[in-house]
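The complex is shown incomplete by one protein chain, all other protein chains being positioned as in the whole.
Going by the order they are written in, the chains are A and B; count residues from 1 in each one.
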């Protein structure tokens, strides 16, 4: 690749990273509409169920966020495959949650699997799925519904 | 924006990110003077109290760091608003702390709220405030002094 190609790739990576940071910030601000606005108008959000369009996504996020008095979604390890005005992404999230009335945090380790699209120069989520790798709340029994784990994780044992 | 504008924005974002990483690294190296040097000479640090200038900041950080045998400040979600030679920022930190004589970690989830200024080509903190979102130490009772939480978090309940 030429340096110009490398710069373009880095600019797209940066723009998408900013979208992801903004999404997490809006979630933690308890602003489901602001988070849903990070999706394309016909975007698809998978939150233990499939929700299509910003309104349905905002409504679903409201239901999820109402359980908590505080959340903190720490984003990292952004991996992207870019192709013109579309992209796919895998990124990591560690999320701290505090339930109303509870002192002990609920911890969540997951992945965001994304399809992205650039519309009028703005990157947006075409599809976003949350994939659980681990979850923990003190004194909570192990889940009987195991988490899917890291996408494509090899099971050698 | 032209590509040149985008590149300039990305260069500033990168330079400020490096400052923030350096600050955290100096904190975890137990080097209050090195961390304070990330501030402008007349910079303001809010650490449960207001401290003005590098010397006052270093002294305050010394008092905080003396309580711990290890700290680890994991930075993420850097969000910046750039305007020439000034900027504002919001970023996330998860911090691991170990108190002298204690095995159980003290966990802290917070935000760094920043005003930044570029002096002679070098970005520095003009003002930095730590905002708590969550804190946890095993067997510690819930604080009677609640944390401020994510800046601007909507309370819909």
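Criterion: a contact is a pair of C-beta atoms (placed from the backbone, for glycine too) under 8 Å apart; a residue touches a chain by one contact, two chains touch by 3 or more.
Computed from a predicted model, the values in this text were never measured in an experiment.
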| item | value |
| --- | --- |
| Residue numbers in subunit B that touch the chain omitted from display | 7, 10-11, 14, 18, 21-22, 24-25, 28-31, 62, 66, 70-76, 94, 96, 98, 100, 103-105 |
| Subunit A residues touching the omitted chain (full complex) | 3, 6-7, 10, 13, 74, 76-79, 90, 92, 94, 107, 109, 133-134, 136, 141-142, 147, 149-157 |
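In this text, only the chains that are shown with their structure count from here on.
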| item | value |
| --- | --- |
| Subunit A on subunit B, rotation in degrees - Cα superposition, rounded to nearest 5 | 120 |
| Cα-centroid distance, subunit A relative to subunit B, in whole angstrom | 24 |
